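One chain of protein is taken out of this complex; the other chains stay put.
Up next is chain A:
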Amino acid sequence: MISGDKPRVKMPVSAAAGAEITIKTLIPHPMESGQRKDSDGNTIPRSIINRFTCEFNGESVIDVRLEPSVSANPDFEFAATVPEAGVFNFTWYADDGSVYEMAQEIAIG
């Protein structure tokens, strides 16, 4: 990840019980594809975010497998159902073993 930058999540702070909400996420990351060469002609090794997950109160909302064809700074938009108040957990897994996490609460009302 680009140092100093944090993943971003955009979602409502509250929803009606059982409502569907839209969540937008973005993580700053170059998503080095492994297809590019440096000025000396050497292949720049692949280094991407390869998995993104979103869970609500421990249950899966979406689990995404990413390949090098996903753009740099991968962003996602998806829908979740919110039956009760709780916490959304967002996790990004990188090729280099790094794991980036974020959590955001949602209230009912």
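Note that contacts are C-beta pairs under 8 Å (C-beta built on N, C-alpha and C of every residue); 3 or more make two chains touch, one makes a residue touch a chain; residues count from 1.
Here, contacts and distances are computed from a predicted model.
The chain not displayed here is annotated in its UniProt record as "Sulfur-oxidizing protein SoxY", chosen from "Phosphate ABC transporter ATP-binding protein", "Phenylacetic acid degradation protein", "Sulfur-oxidizing protein SoxY" or "3-oxoacyl-ACP reductase".
Considering the complete assembly, chain A touches the hidden chain via residues 20-22, 33, 35, 55-57, 59-72, 74-81.
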